[in-house]
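Only a single protein chain was left out; the remaining protein chains are all shown in position.
Entry: chain A
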Amino acid sequence: MRVAKIELVHVYKSYNGKDNVIHDLSVSIEPGEFFVLVGPSGCGKSTILRMIAGLETITSGTLLIGGIEANDLPPSERNLSMVFQNYALYPHLTVEQNIIFGLYKKKISKQEQKERCLEAAEMLGLTDFLKHKPRQLSGGQRQRVALARAIVTHAPICLMDEPLSNLDAKLRAKMRSEIRQLQRRLGITMVYVTHDQVEAMTMADRMMILHEGRPQQIGKPLDIYNHPSNTFVASFIGTPPMNLAEAKVLESLLLFDSGRAIRFHHHLPPSKQQIIVGVRPEHIRLAKEGDDHFIAKVINVEVLGTETFITFELTKNEHWMARWNGQWNIHVGEKVPLTIDETAFHFFHENGQRLNYSLLSYAAGKGGCQ
């Protein structure tokens, strides 16, 4: 199978000629890569996917598919398949007819159509349902029919627009790994849109985080998790999200509101007056004897069995959350001594951008607790 690279070069999209919904997007999606577009709803991720598919025009910029400019190619000539959020199955056709619908234009013999259909159906466990109508199937089975329809075309690129959002949580986790395995087995280039950061983290080779039509960060999931490029990415990726708070820097002291201070010994915070400080919940520990610690009042405790979330008062108005492994018997209102490794701090400019001063190399080794 021929694999294809997708390149977007300075792409803009505007519906009314004035306001851009996509700003200056440049990204290159490698052949055989599982690339995830992730962001909150309305951030433009589906628009990007639809531009790649050819369902939306590109206002300015260039789209290259397999090295060929594809801006004006009709969708059917881009040699790709697409899975829609609502599956887009034809209710009046059987599963088999639905699967081979996409082969109509490809001038393939009836025999080969049948073979491909059976092959795809077998891969997805649909063999028993080929004569059924979509309405007789469950949500997960319909999802599989949509997948089968995408893979019978043998297109080197597959686009998926929030394909799992209509499934329940258990099925979603199952389909997540099925889709990932399928993509690996077929070696196709996958562009996958989701608003669910867990899907993005678990499925992506690389991902792009979008916010209000602007790309925020592109990279491997763990790199993004460990080195978020701004406060939006920091709070979007990770559950619970990274704790953020404004602080003042006074030499080696980090001053928060209402007089809380944290002293740094080895690594000085950046020499800026006003910054934003971020700490992942798993990096806030219970202080042992001799540790440099601060005392905080516990606001809420959620015991999940394997781990415990502890919400505490950093300052009067700011609540942070710590995430500890195991089951902790801590009561609301209790005061606990907490400590944070100096290396676990992320520093951001007031405007949200990451400050280059940080303990990247060191933190990278210790992080990765996803």
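Please note the rule applied: a residue touches a chain if its C-beta (ideal position, glycine included) is under 8 Å from a C-beta of that chain, and two chains touch if they have at least 3 such contacts; residues count from 1.
One rule holds for everything that comes next: contacts and distances are computed from a predicted model.
Student: Write down which listed name, "NADH:ubiquinone oxidoreductase, Na(+)-translocating, E subunit", "Sugar ABC transporter permease", "(Fe-S)-binding protein" or "Anti-sigma factor antagonist", is the UniProt protein name of the chain that is not shown.
Tutor: Record says "Sugar ABC transporter permease".
Student: Please pick, from A:V9, A:V27 or A:A53, the residue that touches the omitted chain in the full complex.
Tutor: A:A53
Student: So which of A:I68, A:A88 or A:V332 would be touching the chain we can't see?
Tutor: Touching the chain that is not displayed is residue A:A88.
Student: Which listed residue (A:E77, A:E115 or A:E302) would be found touching the missing chain in the intact complex?
Tutor: Considering the complete complex, A:E77 is the one touching the chain left out.
Student: Which chain A residues touch the hidden chain?
Tutor: Looking at chain A, the ones touching the missing chain are residues 53-55, 74-77, 80-82, 84-86, 88, 90-93, 101-105, 135, 153.
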